[in-house]
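Dropping a structure here in structure tokens format, bear with me for questions.
Missing here is one protein chain; the remaining ones are kept as they sit in the complex.
Here is subunit A:
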Amino acid sequence: MAVPELLSKAELIKQGAEARVYRVQFLGKPAIVKERFPKRYRHPVLDEKLTHRRAVQEVRSILRCRRAGISAPVVYFVDYTSNCIFMEEILGSSTVRDYITSTQQSDSCQEQKLEQLAERIGQVLAKMHDEDVIHGDLTTSNVLLRHGQEDKVSDLVLIDFGLSYISALPEDKGVDLYVLEKAFLSTHPNTEALFQKLLKSYTLSSKKSSAVIKKLDEVRLRGRKRSMVG
């Protein structure tokens, strides 16, 4: 069955900014299909180049992460003509975003839980950057908590590698963290201290962290805080 035909009968889970996500069965396994559909506001040449490039980069980065032992969805199949990626559905999970919001609302030892979470995220990101994978779209909606057994700790799974690329430059890693910082602080107000914990954990876990943190400080000073000389 051709991919578009399969999708027309499949269950649409959500439509993000980038792609539509469907739920299907792939060779008997629960899977999701990420379909990057053409964006009609873009010039067709630009659109085709971007869409294809992002599908390729996503798959490449996921594979690289998995090889390094970082949890990311297993890729089953890629259809490059329709720019669809068939991958593992992460069952029994919630986004870090939802976890933070719900933990903040409950009273019991929320600070401790959140700090532990921040530390673990810092460690995972350090591992990813040490592999020279730049995620490119780090937000709390793109990190999942896969709930394991009762007594086991939840697994942190990274998703949405559409804007990712490979780079060893501290500049790119710094910007990657900057994007997360902005997304973190704008989505979860009053969590500056929590994010600092994340950065500290990152610094301790990564072998190349000092150059990256230095670049992060530099990037923060650009843009709005620059002097305005036309």
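The definition used in the following text is that a contact is a pair of C-beta atoms (placed from the backbone, for glycine too) under 8 Å apart; a residue touches a chain by one contact, two chains touch by 3 or more; residues count from 1.
Rule of thumb we're sticking to: contacts and distances are computed from a predicted model.
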item: Undepicted complex member, UniProt protein name, chosen from "NADH-ubiquinone oxidoreductase chain 5", "N(6)-L-threonylcarbamoyladenine synthase", "Cryptochrome-1" or "Dihydroxyacetone phosphate acyltransferase"; value: "N(6)-L-threonylcarbamoyladenine synthase"
item: Among A:24, A:59, A:183 or A:211, the residue in touch with the chain that has been omitted; value: A:183
item: In subunit A, positions touching the absent partner; value: 15-18, 39-43, 45-46, 49-50, 136-139, 141, 163, 175-176, 178-180, 182-183, 186-187, 189, 219, 222-224, 226, 228-230
